[in-house]
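A single protein chain has been removed from this complex, and every other one stays in its place.
Note that the chains take the letters A and B in the order they are written out, and that residue 1 is the start of every chain.
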Amino acid sequence: MEGDIAQLGQFIGAGLAGIGSGAAAIGVGHVAGNFLAGALRNPSAAGGQTATLFIGIAFAEALGIFSFLIALLLMFAV
Amino acid sequence: MATEAHGEETGGLVFHPLDQFIVKPLFGEIGDPVSWYTITNVTLWMALAVLAIVALFVFGSRGRAIVPTRTQSIGEILYGFTYKMVEDVAGKDAIKFFPYIMTLFMFILFANYLGLLPMSFATTSHIAVTAVLALAVFLTVTIVGFVKNGTKFLGLFWVSSAPLALRPILAIIELISYFVRPVSHSIRLGGNIMAGHAVMKVFAGFAAVAAISPFAVLSITAIYGLEMLVAGVQAYVFAILTCVYLKDALHPSH
């Protein structure tokens, strides 16, 4: 029974950690959206900033991946 | 052994999305011990990546044609793309690190795409692999920074444009973020690849239920498309972040 409660906790924790993926999705959308807004205002400067866009997306995405990793660890490694 | 145990679980839904990442000896049983020289599926897929790179960059360009063939053209585009990235992001004096960055970029790119083949093994989904790559970048950047700038490299952590009272706090934050770099650098790549592959396996598990199997197959198709993008973008991000770190090492002043 004790083990079952521990497993319950693992699964609940994994589910909660999964929220982080959604938050990362919001962050990535924010980055891309703001880039698009800026690019439409000044299209000539947009081309040189795609690298910055990808770096920003990567940073936002990485944190979401961390939460996904936590979920995986809770599910399979703990 | 683990696979058999998983099979005992309830109903038709059988999820073991992480079994695809198991490192196993190529010749012999799954349970056999894996020592450092054992030829495993890691060896196989890394060797295939090497073969693909050699095929594209060495055999593709062996004609040295002025008007390139298609294969040579792809190699030249990748060369030009990486060269321009190093030049633009890290600066002109970072060009001597171009072969180093090209090696990392091409290995990750080819490993990512080879990992997307069905039944294949994604070497870059393993934290051991990405951690070595990220640590190599981290060590290179740190050593280059100290060799090029001496103790001035520590100015990277001492933000001279901030108010004096804030500088120690900022220095601590900068120091922490500097040492977190290899962690995030490796987990970003490994996590992205592992997540994509695991999600595909989860949807593949759903396909066992007849009612939702069309949806599952469509989802796998869509996610496969997304993973094609992610494989390229993650390799690009790894390379461009390497360039950014290298720029910090060569020009530490803010």
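By definition in this document, a contact is a pair of C-beta atoms (placed from the backbone, for glycine too) under 8 Å apart; a residue touches a chain by one contact, two chains touch by 3 or more.
Quick note on the criterion: contacts and distances are computed from a predicted model.
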{"item": "Hidden subunit of the complex - UniProt protein name among \"Potassium-transporting ATPase KdpC subunit\", \"histidine kinase\", \"ATP synthase subunit b\" or \"ABC transporter protein, ATP binding protein component\"", "value": "\"ATP synthase subunit b\""}
{"item": "Residue in contact with the excluded chain [from B:Gly28, B:Pro99, B:Gly155 or B:Pro168]", "value": "B:Pro99"}
{"item": "Which residue of B:Met85, B:Leu116 or B:Val129 touches the chain not shown here", "value": "B:Val129"}
{"item": "Residue touching the undisplayed chain, where the options are B:Ser61, B:Asn192 or B:Gln234", "value": "B:Ser61"}
{"item": "Positions on chain B contacted by the hidden chain, ascending", "value": "1-2, 5-6, 8-10, 18-19, 21-23, 31, 33-38, 40, 42-43, 46-47, 49-50, 53-54, 57-58, 61, 64-66, 68, 72, 75-76, 79-80, 98-100, 102-104, 106-107, 123, 125-129, 132-133, 136, 190, 194"}
{"item": "Residues of chain A in contact with the chain not shown", "value": "72-73, 75-77"}
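Here is the rule we use: only the chains that are shown with their structure count from here on.
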{"item": "Whole-Å gap separating chain A and chain B, where each centre is the average of the chain's CA atoms", "value": "17"}
{"item": "Touch list for chain B against partner chain A, complex", "value": "18, 85, 88-89, 184, 187-188, 191-192, 194-195, 198, 233-234, 236-237, 240-241, 244"}
{"item": "Interfacial residue positions of chain A with respect to chain B in the complex", "value": "51, 54-55, 57-59, 61-62, 65-66, 68-69, 72, 76"}
